[in-house]
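A single protein chain has been omitted; all remaining protein chains appear in their positions.
For subunit A:
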Amino acid sequence: MAKTRSWRWSLPALLLAGQAHATGIQFNMTPGVTDISQQVYALHMTIFWICCAIGLVVFTAMFVSIILHRKSRGVTPATFHESTKVEIIWTAIPVLILIVMAIPATRVLIAMEDTSDSDVTVLITGSQWRWHYEYLDYDIDYFSILATPRGQVEGRLPKGDNYLLEVDRPLVIPTGKKVRFLMTSDDVIHSWWVPAFAIKKDTNPGFINEAWTQVNEPGIYRGQCAELCGMDHGFMPIVVIAKEPDDFAKWVEQEEARIAAIREEEQRLLALRMNIEEQMVLGERVYLAHCAACHQPNGTGLPPMFPALKDNYVTTQDRAEHIKVMVDGRPGTSMASFARQLSLRELTSVITYTRNAWGNDTGDVVQAVEVYEYMQGKGE
């Protein structure tokens, strides 16, 4: 993790030779990069030391007793067995300690929940197994997906430094500004967690949660989905890049231009006929990135949850249904709608690819205009 000022030690190399990594070992919570996260860290350390002190007192008494009051030393047992005074004392002292803990905890909690007066708002939508970021103040929205190649997971490729903590398109936010996050989900409950901001909030389908952050230092901050959300729960990381406000403004400009260009390209595409070779190349890339986790790289799926696409009725016969499923998803299953997630070109290519790969050999070449007409037809 970049830019965390956490405590790091290295275990003696002897202990676990060959296991040590350049990233080092982190033993404690990160203090993070926001005022709030630092307050949370301070609170954590305060309670930690109080708990250590309590443990020390209790365990010392216990071990002194174990050493001194043993039968082998020839002691005769005492007979005392109750004392109301003592019971009151060791009820009252913990209550006082707890009150001391509760006061700062309450203060930090109330500060964390105050989402008013924000400068930028991002709607975060979780879905199996990707994040969608939509900037409500700009014309920008995109999906953010795990970028670690499958080969690294399966051990065919050496693992990179940010193994499982890298995405294709990170969330970008400005530093020094109050950023408000609205969170929801398209399917199951996920939880958006970035330790450096001390934000962990569940994304509940059909409801909207709120959180906020104000990052002090530019940098790259990584996190993960924290609520079990199905098969690939371990594979939906979060990457946030905090940029200085000027750089952020530049990024917004570029991003808006990029999205506009995609729309233009889409219009151009409608008049164009893509050939099958071109579609197969792009389609395979899209398939491996978005479909292969469930339907498997060779199209055999993981039935019955994730049906095989090889020799499947829809992917070999019912072309209209195939387009419909890709655009709308299958409600009530893990099959999501890909209409927003893929460009028209990618959507078209992956359908053509699926209809021709692994011996499906339909020879069908789907064109963008066909998919586009289905999408428009729905809108009317």
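In this text, a residue touches a chain if its C-beta (ideal position, glycine included) is under 8 Å from a C-beta of that chain, and two chains touch if they have at least 3 such contacts; residues count from 1.
Everything below uses one rule, namely that contacts and distances are computed from a predicted model.
Name of the non-displayed chain as stated in its UniProt record, restricted to "Cyclic nucleotide-binding domain-containing protein", "Ion-translocating oxidoreductase complex subunit C", "Formate dehydrogenase gamma subunit" or "Cytochrome c oxidase subunit 1": "Cytochrome c oxidase subunit 1". The hidden chain makes contact, of the residues A:T91, A:S116, A:N275 or A:Q376, with A:T91. Listed residues A:V172, A:I199 or A:C291: the one in touch with the omitted chain is A:I199. Residue A:C225 is the one among A:V33, A:I140 or A:C225 that touches the chain missing from this view.
In the full complex, the hidden chain is touched by subunit A at residues 1, 6, 11, 16, 19-21, 23-30, 39-40, 43-44, 47-48, 51, 54-55, 58-59, 61-62, 65-66, 69-72, 75-83, 86-87, 90-91, 94-95, 98, 101-102, 105-106, 108-110, 112-113, 128, 152-155, 159, 161-165, 183, 187-189, 191, 193, 195, 198-202, 204-207, 209-210, 223-235, 302-305, 332-334.
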